[in-house]
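The structure is given below, and queries will be raised subsequently.
The other protein chains are all here in position, but one chain of the complex has been omitted.
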Amino acid sequence: MNTNISRGRLNAKKIAPPGLSLLALILLSLLPIFVTDYTIIKINSIISFVIIAVSWSIFSGPTGYISLSTAAFYGLGMYASAILGNHLPLPLVMVISGIASFIIALIIGVITLRLRGVYFTIFTFGLVELLRNLILWLEIKFSGTRGRFVPSVDFQQVFYCILGTLAIILLISYLIKRSRFGLALIGIGESEDAAAHIGINTTLVKVLGFSISSFAVGAVGAAMATRTNYIDPGIAFNMLMSFMPVLMAIFGGMSTIPGPIIGAAVFAYLEELLITKVPEYFMIIFGAIMIIAILFLPNGLTGIAGKLFKRRKGAGKNANT
Amino acid sequence: MSNKILQIVLEGLIMGGIYALISMGLTMQYGVARILNVSHGEFIMVGAFITWMLTTMAGISPLLALIICMPVTFLIGYILHRTLYKKLKDLTPSAGAYEGNAMLISFGLMFIIQSVAQKIWGSSPQGYKYLTFSFKIGKTAIAVNRLFVLFVTIIISVIFYFFLNRTRMGKAIRASSQDPAAAGMMGIKINRVMAICFGIGAILAGIAGSLLSMINNINTSMGMNYTVIALIVVVLGGLGSIPGSLVGGLILGFVGSIVNRIDTSLYMVVFYVLIMVLLLVRPKGLLGR
Partner (left out) sequence: MLKRTLAVLIALLMIAAVFAGCNKAGKTETTDPPSVDENVGTEDTGKDTQPAAEKESIVFGGVRSQSGVFATFDETAFGPCYRMWADKVNAEGGIYVEEYGKKLPVELIIYDDKSDMATMTRLYEKLILEDKVDFLLPPVSTAFLYATAPIADKHGYLLIGAEGGSTTLLDSIAQYPGFFSVLNFSVTQVPALVDILVENEIESAYIVYIEDLHGTEYSGASKPALEEVGIEVHGMKAIPPDIQDMTSIINDAIDSGADAFLLFAYPDQNFLAMNQAMAMGYNPDVFLVGPGGNFEFIKGVFGGAEAVEGLMSWGGWNEKSSEKAAQFAKEFLEYNKDDPKVSIDWWGHLPYYTGLEMLQQAIEKAGTLDNARVIEVLKSEKFDTVMGEVWFENQLLASECYLGNVGQWQNGIFEVIDVGENRTADPIVPKPAWPAE
């Protein structure tokens, strides 16, 4: 994990963003020494959302292909954990689950090539529902039950696994952003036909982008399943999990790497805060904050920072649209 | 055998009709007003609970309650659009960003509406008895309340069709859905048309809710299921296509009624397989342009 990051540093032309991330990761990894167990658990949960939101925005951010398949890969990861958890250590389960998600995403990517815009969105959404209902049907028909226990894993181990995944996904996200591959993704978002015209293999870029954005979700699903102890198809393939990264990324601002991170962190934290302090009115306040935030911060939380920065520099252009 | 077929057809028409109403409502909101209204199902729930309240507490006939529901839900939708979404539109420069943000707002609305409804009406299932008797065609018992719902659905659909095709407002709506910019240049007040579309979407949801409460029990968390169905049908039918939504809804209803007889628990599996195959064969939906 550390070698990966330092390699990222070497490749970087600007030291600041990766350097800061590295510092943050080191601080996070030292956290268990300083804070209480529950704080770790809470941060662990927030980081899992950060990973999912960052993963999602690797593909959907630049291309504009809104994918609602997150819950599918997350759920597959959970089932991987329930089935393999007794036989293999968690990091290995996560790797297997990640690779499986990657391969399944490749296949889905190839199938859905023709679909654009909201048709792609609904297809990915249907995928989640299909898996949920199919697995439910299979479980009832063949295993005669519905849910499965997930072998429990020490939460600190889960935390470090999640942290490792975060490091990997941040690195990938950063490298993609700076690479020709990232430019190709943006090109597809701006005009797919034009991108194809200038010699970008849009098919390959799209399928690969979709797969890359899926593997970490599978890995996180496998890790987080150990935190729920028991799963059934309804719990594993929860469609809220598909909407969450979308909401978080838009909330934070989609066009930058920090956007989804901040969006996910604030979103997840706000939810936890409201749900424990004012459970009676949690949903109302949460909904109201969402509406107000969108109305007054249409470019997401990071959009406002960008705006301020731009204004100080005197540049009048709005870069976030 | 003919009994079975009659049952399948009726069952498919009844649920398909309701799905079609819901989906046509969402088409108005998404196809024309460009709002992927995730809180669509909550309007269904509100319609159902208003009907239930009027019926059980005020003793009004559910049919009358349905008619009362219409202006109420329209006003809620219209005002929401004139305030929230209009403001958002002024603040959001690009169309793409507007769609994303509008969806987020509707998510916020969903949380708020559902939570307020739960505070008022609770979380337990509610219901009332309406026309719970049947008559027989041959050996087949046919429930009157379901048949009545089908009847109302057809009437509403016909009215809706005439509204869209024969009135000035309907023409303005169709023009706006095809090309909002051109429609604006032709002198159509595009913001007002969109607000009306959003309101009509809410009416159709409210009517569907009213009808559902006549044949099924209702609860305050029922909305999401119908939102999902509507989203899928709208896309399946082809974005912005009202006939597409009608056809999509009916297909869904018939798939349900046929699969129900083979293995009820396979219903959703078959349904999603069908959707995905159809999308792959016709990437722009059944009647999409």
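Residue numbering begins at 1 within each chain, and the chains themselves are lettered A and B in the order written.
Here, contacts are C-beta pairs under 8 Å (C-beta built on N, C-alpha and C of every residue); 3 or more make two chains touch, one makes a residue touch a chain.
As the structure is a computational prediction, the values presented were derived from the model and not from experiment.
Novice: Quick one: say which of A:L171, A:A216 or A:L301 touches the chain that got left out.
Specialist: Missing-chain contact among the listed residues: A:L301.
Novice: Of A:I41, A:L88 or A:L134, which residue touches the hidden chain?
Specialist: Candidates A:I41, A:L88 or A:L134; residue touching the omitted chain: A:I41.
Novice: In the whole complex, not just what's shown, which of A:M224, A:V246 or A:I261 touches the removed chain?
Specialist: Counting the whole complex, the residue in contact with the absent chain is A:M224.
Novice: List the chain A residues touching the unshown chain?
Specialist: 35-39, 41-42, 45, 133, 136-137, 140, 144-147, 149, 152, 155, 224, 227-232, 235, 238, 240, 266, 269-270, 273, 275-277, 279-280, 282-283, 292-293, 296-297, 301, 304-305, 307-308
Novice: For review purposes, identify every residue of chain B that touches the missing chain, sorted by number.
Specialist: 7, 10-11, 14-15, 56, 91, 114-115, 118, 122-129, 131-134, 140-146, 215-217, 219-221, 225, 256-257, 260-261, 263-265, 267-268
Operating definition for what follows: only the chains that are shown with their structure count from here on.
Novice: So how far apart, in whole Å, are chain A and chain B when each is placed at the average of its C-alpha atoms?
Specialist: 32
Novice: Mind listing the chain B positions that touch chain A in their complex?
Specialist: Counting only chain B, the residues touching chain A are 36, 84, 87-88, 91-94, 96-97, 100-101, 104-105, 107-112, 114-116, 228, 231-232, 235-236, 239, 265-266, 268-269, 272-273, 275-276, 279-280, 283-285.
Novice: Touching chain B in the complex: which residues of chain A?
Specialist: Answer in residue numbers: 64, 66, 111-112, 114-116, 118-119, 121-123, 125-127, 129-130, 133-134, 136-137, 140, 239, 243, 247, 250-251, 254, 281-284, 286-291, 294-296, 298-299, 318, 321.
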